[in-house]
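Below: the structure, in C-alpha cells.
Removed: one protein chain of the complex. Kept in place: all other protein chains.
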Amino acid sequence: MSDLSVTIGSLRLGNPLIAASGCFGYGVEYADLVALDTLGGIAVKGLFLEEREGHPPQRIVETPSGMLNAIGLQGIGVRRFVAEKLPELKQHGAIVVVNICGSTVGEYAEIARILDDADSVDAIELNISCPNISKGGMMFGCSLDGTHDVVAAVRRVTDLPVMPKLTPNVTDVASFAVAAEEAGADAVSLVNTFLATAIDVETRRPRLSNVLGGLSGPAIRPIAVRMVHECRQAIKIPIVGMGGIMTAEDVLEFMIAGATAVQVGTANFVDPLIWDKLLDGLRAYLDRHDLPGLTSVIGSLELEERTAACKSSS
Amino acid sequence: MSDLSVTIGSLRLGNPLIAASGCFGYGVEYADLVALDTLGGIAVKGLFLEEREGHPPQRIVETPSGMLNAIGLQGIGVRRFVAEKLPELKQHGAIVVVNICGSTVGEYAEIARILDDADSVDAIELNISCPNISKGGMMFGCSLDGTHDVVAAVRRVTDLPVMPKLTPNVTDVASFAVAAEEAGADAVSLVNTFLATAIDVETRRPRLSNVLGGLSGPAIRPIAVRMVHECRQAIKIPIVGMGGIMTAEDVLEFMIAGATAVQVGTANFVDPLIWDKLLDGLRAYLDRHDLPGLTSVIGSLELEERTAACKSSS
Amino acid sequence: MPTGHRRKTTRPRDATGLQVYSARMPVDVDAVVISNTQLSDFYNVVALAAPDVARQARPGQFVMVKPDQGYDPLLRRPFSVFEILRDQDGEVTGLSLLNKRIGVTTRRLYDVAPGERVQCLGPLGQAFDAPAADQQAWMVAGGVGLAPFLTLAESLVEHSLTTRLFYGGRSADDLFYLETFESLGVTLELTTDDGTRGHHGLVTGPLQRALEATSPTTSVRLYSCGPTPMMRAVTELAAAHGRSTDVSLEQVMGCGLGGCYSCVVPVTESGQPTRFVRSCLQGPVFDGGRVDWNQL
Partner (left out) sequence: MPTGHRRKTTRPRDATGLQVYSARMPVDVDAVVISNTQLSDFYNVVALAAPDVARQARPGQFVMVKPDQGYDPLLRRPFSVFEILRDQDGEVTGLSLLNKRIGVTTRRLYDVAPGERVQCLGPLGQAFDAPAADQQAWMVAGGVGLAPFLTLAESLVEHSLTTRLFYGGRSADDLFYLETFESLGVTLELTTDDGTRGHHGLVTGPLQRALEATSPTTSVRLYSCGPTPMMRAVTELAAAHGRSTDVSLEQVMGCGLGGCYSCVVPVTESGQPTRFVRSCLQGPVFDGGRVDWNQL
C-alpha cells in the first residue's frame, strides 16, 4: 500500500503534513475537530521564554490570495506550554514540534534546554524569521552569523532534532540554509512569511496596528517553491517546505522541488478539515503514478536543458 | 478641478499611470485600443542593444492572484526600436520611458547614448532587476556596487531622466535605492518581479521552459507596497511604485506609501481598457476627500504610535 | 444534498458510514442556498441547508462562511446564526444569515442564487448566557447587530421572560423583521437616524429613558450587538444604572477556531492588567464591563 511516511533526521513522521506554527494554536484547540495523531506533526505557536501580549488588533488583513498577519507572538511562554499544553498534546498522540523565539542567543538556548528536559517534545523549530517583532526573530534570520550562532547554541544544549526556520526576506536563502547546516541543524524549514503591509486609502493609515506584517497563503507559493528548490541544491539535510499549500498538488510541488515534509498554515484557517483531503490526494497521486511511497517523490524535479534553436526574434 | 499631474525630476506626467515595461509591448500594439496620450507614460518592453530571441514557450504560468513570466526579453534591439516604433509612439503623443537592459555596464551606457541621440525619448528606465536572464539584469540589481556603476555610467552619457528599476529579491531594498540616488538617479522604480517557479506535478517538470520566472500581479502587492514605504524613508528622489496594481485604490496605496507615480503591468492583460477606469477612480478619490490634486497624497501615510497597555497574555 | 464533514476520523462510524458525533461539535457543511431574500439595497437573508449546524446552534453563536471557491477572497467570514429553519413537522432544515453588504464576501452573499453552495462551519463561540428566571431581558441592536437576537428572542420567549428590543437603523427601510419579533411577544423600541420611523436619534435614547423608568429592584439583563461605539455606550449607560450588558463583538476573524489569534479582545479583570483573549473561543459574547474599550 501507499506509504506516506517520511524521515527528518531521527524523526519518523507518519506523513509529511505538519501544521504550521502560528496557524494551529497550541494544537489542543483543534483536538475535538481533527484527530491530532493523523497529522505528520504539529508545529505549535511560537514561544518565547516568557508570556507575551502580542500586538493590538487589527492583527490580520486579507490580501489577494493571501493574508498579512502581525500577531506579535502572543503566547503563554515555554514553561506554561510544557505544563499546560504538552501533556494534552501527547495524550492525543501528536508529534510535537515546538517553535521557539528569543531576543538573544542565550534565550533560544534556555528555551531549548527547558524543552529538552520536558522529555516528550519531538523536535525544535527555531523561529529566526518572524517579521513581526522588533527584537530577535528576523534579526538572526537575516544574518548568516546570527543564524549560525543560534543554531550552534541550541545544538549544544539538546539532542532533539533542531530545525531553524528561514526567512524569505533575503537575497540568497540558500546561503542561510548552508549556515544552518554547518552549525549542526538536522533540517531547515522554509519559508516564514514575507514582510509586507497594507494601507487603508480612506484613512491613509496602515491596516495593521503593527504597520508591517507577514504575507502568507497561496499568493507566495511560487516564490516559496523556488526557494526550496534553491536550498535543495545547496544542502544535504532535509527541508521542510511551506508557503501557500492548499491542495495535495501543492504538497507534491514542494516535495518534488526538494522538501521531505511540508507545513500547512493559512489553508487550515480556510478549511480546518483539510488534513484528510490532503492525505487522500497524496494517496491518489501515488496510486496514479504507481509509486510505492512518497519518499521517491522528494527532489524528483526533472530539469532538462531545452535547446533554443531560435537565433533572432520578431 | 482635480489635478492628476505629477512630476518626476524634470518630467511632468499628466497623470501617475505608466504602462509597465514588458506588459504593453512597444506601446504601438495598443494604439487602436487606448489613446496613448491619455496615459501618464509608457515604459516599453525591455531592450538590449541587439535583437534577442527570448525563451521558448511555455513562457507564462498563472498562479493564485498572480502570474509567472519568463519571456527572456525577446526584443528588437534599441536601434530598430528607435527607427520603427519610437516615431509612431511620439505621433500618438505618448510619453516614452525606454526600459533598457545590458550584459555589461558598457552596454547600458551604449544603449543610453543611442536613446539620448534619438531626441524624442522622455526617460530611461534601467532594468537591473530582470530575473529571467542569466547575464546582466538582476546580476547588477543584486549588488550595491553593480547598481551604482550602471546608474553612474548611464548618468555620464545622458541628461534624460534616469530611473533604475530595483529588484525585490534582496534583503534590504532601501540600500539599493540609496545606491541609485548616490549614483545620480533621478528616480527609482520598484518592484520588478519576484523570482519564483511552478512545477507540473504530473510530469515533475518545471512549467516554464526557463525553470525560473518572475511573479507579478496582485499577489505581490503587499510586499511591493512595503518596499516603497521603506525606500520612501531612505531616499529623497521620486519613487515609481508598482506590483499588482488592479484598481485606483491600489494606485493610491502605492502613492500614500510614497510613490510619485506608478506602473501598471499585469492588470493590463486582464483589462486592456483599465486606464480610464483607474483615472476615474483617482478623480473620484480626490473629490471624495476634497483634495485639489494628487501630489498631496504622495507619502501621506499616517504612522501613529499606538501604545499597547497589555502587559500579559492569555 | 449537503454533506457534513464531521470531525475526527477516529470517531466511530454508524451503519451508513457517516461518523457519529456528539452534540455541539462544529461541523463543516457545503450547504446549498435555499433562498436569498433581498430586504433592501444592503441587507438580505440567505437561507442555507445546513441542518447539522443549525440543530446545535445556540443564540449568540456564529458560523464561518465561504461562498466562493478559489483563493480570492481567501478566508471565511464570521456570521451570526439569524434563524433556525424548520419544515412543517418542526424538523430543523437549516439556518439563515442576515447579511449586510460591506465588502467582497458580503457582496457575494448579497447576490448568491438559490442552488449555489456556501461552505458553512459551525456553530462556534460562546452563546449568550440565559437570564435568570425572574430577570427581564432587554436586547439592544444597531443595524446588522439585529442578527443574533432573533434566536435569542425565541429562546427567551420559550422561557416566557419579559423581553424588549431596542433597535436602531439609518431609516425606516433599514428596520427588518419587526413583525416577527412582535409576534414572539417582544416589545419594540425603534429608532432611526433620520426619524423616518420610531424615535429620531440613537438607540441609546429610548434605552436611557427605559433604564431611568425602571425600578432598581427590577432585575434586567442587557444584550447588545451593533457598532462598537454603540455597544460601548450601552455598556456605560447600563453600568451607570447598575446593570451589566452582554456584548457581541465583531472582531476580524481569521479562523474562528482559536488557531490564529487574530480576533483578540482586550479584557480587564478588576485591578488586573488588560489581556488579549480570543473572541472566537471566549466570545463573541463578552461581559461589556470587562472589555477594555479604549484598546478595542
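All chains are identified by letter, namely A, B and C, in their written order; residue positions are counted from 1 within each chain.
Going forward, a contact is a pair of C-beta atoms (placed from the backbone, for glycine too) under 8 Å apart; a residue touches a chain by one contact, two chains touch by 3 or more.
Computed from a prediction, not measured in an experiment: that's the story for all the values here.
Peer 1: Out of C:D30, C:D68, C:D173 or C:D193, point to the residue that touches the absent chain in the complete complex.
Peer 2: Missing-chain contact among the listed residues: C:D68.
Peer 1: Consider the whole complex, including the chain that is not shown, and state which of B:M67, B:L166 or B:V251 touches that chain.
Peer 2: B:M67
Peer 1: Where does chain A touch the missing chain, residue by residue?
Peer 2: Touching the chain left out of view, chain A contributes residues 64-65, 218, 308-314.
Peer 1: Which residues does chain B use to touch the chain missing from this display?
Peer 2: Touch with the absent chain occurs at residues 22-25, 29-30, 32-35, 37-38, 45, 53-54, 56-60, 62, 64-67, 69, 71, 74, 217-219, 246, 266, 268-273, 276.
Peer 1: List the residues of chain C that touch the chain left out of this view.
Peer 2: 68, 70-73, 104, 113
Keep in mind that, in the parts below, only the chains that are shown with their structure count from here on.
Peer 1: Rounded to a whole Å, what is the gap between the Cα centroids of chain A and chain C?
Peer 2: 35
Peer 1: Give, as an integer number of Å, the spacing between the C-alpha centres of chain C and chain B.
Peer 2: So the centre of chain B lies 46 Å away from the centre of chain C.
Peer 1: Can you list the chain B residues in contact with two or more other chains?
Peer 2: 64-65, 218, 308, 310-314
Peer 1: Can you pull out the residues of chain C that are in contact with at least two other chains?
Peer 2: In chain C, 71-72, 266, 275-276, 295 touch at least two other chains.
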